[in-house]
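The structure's right below; bear with me while I get my questions together.
For this view, one protein chain was removed and the others were kept in their places.
Order of writing sets the labels: A, B and C. Residues in every chain begin at 1.
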Amino acid sequence: MNYLNYAGEAFLLIPLSAIFLNNICNKRFIEKHFHILTGAVALLQMIAAVFAFYIMDANQMLNFDFSVFGSSKITGIELFDINPVSLVFLFCIGMVAFVSVMISIRTIDVKKGSYVNLLMTLLIGMNGMVMVSDLFSLYVFLDVIGISSFVMIAMFRSRKGLEGSIKYLIISEIASIFILMGLSFISMKTGSLSFKDIGRNLLTNTFELQTILIYAAIILMIAGFSIKAGIVPFHSWLPDAHQSADTSISVLLSGIVIKIAGIYGIYVLTNIFGGIKAYQVSLAGLGIISVVVGALLAACQSHFKRIVAYSSVSQMGYILLGLSTGSTLGIVGAVAHVFSHAAFKSTLFTNAAAIHEQTGTLEIDEMGGLQSRMPVTAFSSTIAFLSTAGIPPFAGFWSKLLIVMALWGSGNQILAGFALCASILTSAYFLRLQKKVFFGKTPEHLSSVTEVTGSIKFAEILLTAVTCIVGVLFPLIIIFLHSRGLI
Amino acid sequence: MATIIYISLAFLLIFCVMAVMSHSLLKSAIYLALASATLGVILYVLGAYWAAVIEVSVCSGLITVIFISAISLSKIKKEEVQKLYSDKKRMWFLPVMLIVVGVALIVLALANDLSLTNTAEKVTEDFREIFWNTRQADIIGQIVTILIGGIAVFVLFRDDEDKK
Amino acid sequence: MFNSIGEFLCHGANLIIFMVALPAICGILLWLFQKQYIVKLVIAILSSVTNLIFALGLSLHNEFFTRVPYAPFEFEFLFRVYDLCALFIVIAAVVFVLITLYTVIYSKKKHYGGLYLLYLYISFAMVNGALLSDSLGSMLFFWEGLLFPLFGILLIKNNNNPKTAVKTLTLVGLSDLLLMLGIIITSHTAGTQNLSEIENLAISGNGMLGFICIMLGALGMSGCMPFHSWIPNASDDSPTVFMVAFPGALQVILGVYLALRTVLDIYGFVPGSGISIIIMALGSVTLVFAAAMMLIQNDIKRLISYCAISQLGFLVMGIGSGLTDGIVGGLHSLIDYVFYITGLFMISGIIEKQFGTKDLRQLSGLLKRIPATMVCFIIFLLSVVGFPGFNGFLSKELIFNASLKTNVIFYICALLGTFLTALSFLRMGMSLFFEKKNAPSEIKKESKSSVGMLIPVVILSSLCIGIYSQNGLVEYALGIGKIAGVTFALIVLFAAAVLLAVFDYIYGYKKSGNALNCANHIIYAPGIKRVYKSAEKGYFDPYNWLIALVGGFSDICVRMEHGVSWVYDKAVPGMVNKVGLALHRFDNGRLSRYLYLVIGGLVFITFVFIIIK
Partner (left out) sequence: MLNFQTIMLFVGFLMIIAGCYCMIRTYHMLKIIIGIEVAMKAVTMFLILAGYMNGHMGLAQAYVITAIVIEVIVAVVFAGVTIGLYKKYGNMDIRNLTELKG
């Protein structure tokens, strides 16, 4: 158990010590070698997640409670908790952070030290959020994620960056207000806000103000986390923020932040209130709206990153649909989709970085015929696109399949049908993207473009391999997890 | 106790509305500080002494300072601000809406006999013990937040790198 | 050996790994090696032959079930292999060997070769999966999976103007939507998704709707009447190899399989009932309409596309009759269809590649220049018409039988279809082989022909000479005894129709002096010689009326074609685009609008809570 304790603490202490190291070292030294520090942190995070999973599996534990800085003085109050689901999230965080570092080597020229600091605080926020066992601490880490993201988007002080940042900030603050209001309404009835103490016994059928307030709290918290996840109609900030940030930051935001800040919050809510019919219906409604509207909006954008950002909106809708079933299958599908979405969305943003580095533009109308000039990028983006659209045997296919099956199984055949139809829209907008960027005539100014080299190429190949391998092995993984009783 | 709370609530609402509707940003900031102070009174009366102290010192102190420095950094003339934004004119609807909603809420509550009641007896607990012993996760969060604040000041306010 | 392969496949996840995942992986390999021609050829032949061996193994093994990998959950992912589906898998595998061979050789130096092969293999994996699956849900899933490669392929050659691709996607997507609806209704009425547990649902009320939706979806996938119009368009601007593989083989196999299952097991389909009449009417309309369109085509690939559609009409008539004759005939007809339509498309590809044109008005005297190809071509044509001694014969006769038993109108339609098909083939064949055109210089210089491309064509044409038709394979698959031979009188009538076509051709040829114009008298004024002569003199009053009627008929055909095209080209994509643009414009970047949206979302959730509670 001691090892698990170390692993759990590592998720918070490693980034903290990285901040410390970053700031005491010589500035020039850090500027030169910042990627080693951050890359090591990301790798360590992945290793720690796998290690913790291994130990929990060996001891047949389903969750492990611990506290940082020695044990708490009051027994019975454990502040952190890790379980297989949070380990999956932690692994995804490590993976996307690693990709971000790989991209940043090429894209970030100034303020490298600040990038490291903010990446580490973002990591602490995300790690903390998936490990806490108390709704208020969840909110605190949510805001840590939020504030780090605002600063990261605005970091280079371009017009667009500042604009995206301030829009994100304002709408995100509304989310904070909603969530805090919800928390205070819930704590009017219960003394404590830890996950164990809140349950469905909160809801009585009597018509009194307290019960109404609990329902209001559920509504407010759905709205708050939906804002953070970029669900339609709370999505407007998302494409703005994700488009305007540097690509190494967009990949973090789109690849993992919206999932931790939004989807993990809704996942926690589902564990607590998942049985309420109205809760399920509203999640399903929001999910299907964002699947369709996200795809429709993505189909008429002209900026590479904006298309990919709207595609995130659409995919978040799928995850919400999976959560809305409230069944084990649906939740497994949602978590699996979190993983596969992290993989393929990171690939697409890495492609964006590659294209931006080589051509200097991301407007898809100015591009064309890059397939023969950038074969690796074209290949990886095709694989990512196939995975997004849910074509077997890639990772996205299995997770979408699980979600659709869960929807079908829970009696929502019509929703399942809609979700399948929306796949056609998904492929439509991605084919448009592929057609404009990789096929067709090459414009004059792009005739000397070559394939990207170095870390971005490495990240592309790595992520493509992950998408393919996980896709092929997915049934085996699921069978393995099931045989261990972990899902 | 209830009387003080009613009076402070009235002041709180009025200060908030004034802060929202006032023409001049400086006045807005001052009204906000006053609202903060009034809220501090309410917290104190309810028995949240520590929270009241922090509220008064930080919210009505620090945040006002931040505002005023931000206002002074932006050198727009007062008349221009009024002409450009004319908040009072654009927000005339707010007091009406507040009165309507407030009356509606009270009528609804009276009609359905809805009211909040205390759910449990007061527990004697020391704030400091609770804070340091059971809220360690929050403390980590706070430390990191303050760290980000420092980084933000460093990244967003420093001028030199813009010139490069 | 085959038995042990079957034994191996029926355990665990082997079936899905080797029948579905293996083709997909081979496709990726082919893509990776797209520059190395020899490696590609070896991989393609090896993988497709392996697949054929697996298919034979499955067909020789006994019936079995297997469930993969989601058995732990409440959801079952069932596969079942039995005679009918094994037959279809074998057909698909046989054609697939030839198609891949042809494709690899055809696209030797084309830049899109690798990507096309990837898509082809993925689609084939999907077809296998759909044929194997025993639950409606997983079948639907594999079915959907076919759509994306389809769309991708259509984009390959023509990615600057994706009109055809969009049209195809909307059409096939629409039929898919119907299928989805049908499957939902069916599984709802039956209370289960497992095909083997559903038996003879009643066609009434919900069942009626479900049946119609499934049939329309399944037949629409193969290109039946309301969903046909993308095929001729695709023949214009997509690679020939696409036409060979998709409208020629894979889609038809899949669509007819589901239609057959629906008629045979899922629903209790009564021959001669109203619904049967409707389906047969659909089939006969498809037959006559497409055959009539064949007469006025001057492009080989377009002509063959319409030929494919009209032959599908035969098939639909056979299946729709619900009689044993009709279903056996339909199944025979499917096998024949796959062989000769694939072969015809392949030959059109060879001609196009060699002479650089596919316009009938420019090509002539081919029999001397490419004799081997043309012999195969003639065999296919005779087979399509249903000449005795060729494969088409038996199936056509069985379908004639069935249609006569249902209603004499259908029989007349079938005869009319045969007549029109035979006439248009005479027109095309004569013009291609024997006629001397005035300007042979317009034909491009012959490029070097590839012998390799001829191999699959020769194999297909030899399959088309009636070898197997009599040995009861189909009857075995359907689990019925051997059916009686065909009636002599019907053969005479059929022969009369073909002869009539020959005479008509001779008449038309003499009149116009040109093989291509031989059908002009049909297009403008059909009828016997006397009517025509009188009509020419203008004495007959009914003549004008007749002209108007016939002119109107072909006019209506063309108009319908345009109308349907409009719906798919403009209306549906336009609507999607408009909605997208409206949403796009709604987001004007103003913060206040964002905030209003947030408030709106909050109100939406609140409403849901109020209504549900």
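By our rule, a contact is a pair of C-beta atoms (placed from the backbone, for glycine too) under 8 Å apart; a residue touches a chain by one contact, two chains touch by 3 or more.
Here the structure is a predicted model, which means the values were calculated and not measured.
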Determine which of the presented chains are touched by the chain that is not presented, and list them. A, B, C
Looking at the whole complex, which of A:Leu37, A:Ala97, A:Val151 or A:Val335 touches the chain that is not displayed? A:Val151
When the complex is taken as a whole, what residues of chain C touch the one chain not shown? 584-585, 587-592, 595-596, 599
List the chain A residues touching the unshown chain? 136, 140, 143, 147, 150-151, 154, 157, 159-160, 162-167, 169-170, 173-174, 176-177, 180-181, 183-185, 187-192, 209, 239-240, 243-244, 300-301, 306
What residues on chain B make contact with the chain left out of this view? 2, 5-6, 9, 12-13, 16-17, 19-20, 25, 28-29, 32, 35-36, 39, 42-43, 46-48, 50-51, 54-55, 58-59, 62-63, 66-67, 69-71, 73-74, 76, 81, 84-85, 87, 90-91, 94, 97-98, 101-102, 105-106, 109-110, 114-123, 125-127, 129-131, 134-135, 138, 141-142, 145-146, 148-149, 152-153, 155-157
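Please note the rule applied: only the chains that are shown with their structure count from here on.
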If each chain is a dot and touching chains are joined, what shape do you get: line, ring, star, complete or other? line
Centre-most chain by CA centroid is A
Which chain's C-alpha centroid is most distant from that of chain B? C
Could you put a whole-Å number on the gap between the CA centroids of chain A and chain B? 32
For the pair chain B and chain C, the C-alpha centroid-to-centroid distance in angstrom is 70
At least two partner chains per residue is the criterion; list those residues in chain A. none
Per-residue overlap in chain B, given as positions that touch at least 2 other chains: none
Given the complex, residues on chain A that touch chain B span 12, 16, 19, 67-69, 72-74, 77, 79-80, 110-111, 114, 117-118, 121, 124-125, 128, 132, 134, 136-137, 140-141, 143-144, 147-148, 151, 154-155, 157, 188-189, 191, 207-210, 212
Where on chain B does chain A make contact in their complex? 109, 112, 114-117, 119-120, 123, 133-138, 140-142, 144-145, 147-149, 151-152, 154-156, 161-162, 164
So in the complex, the part of chain A that touches chain C is made up of which residues? 167, 170-171, 174, 178, 215, 218-220, 222-223, 226-227, 231-234, 236-237, 240, 277-278, 281-282, 285-286, 293, 296-297, 299-301, 328-329, 372, 386, 389, 391-393, 401, 404-406, 408-409, 413-414, 417, 420-421, 423-425, 427-428, 431, 435, 439-441, 472, 475-476, 478-479, 482
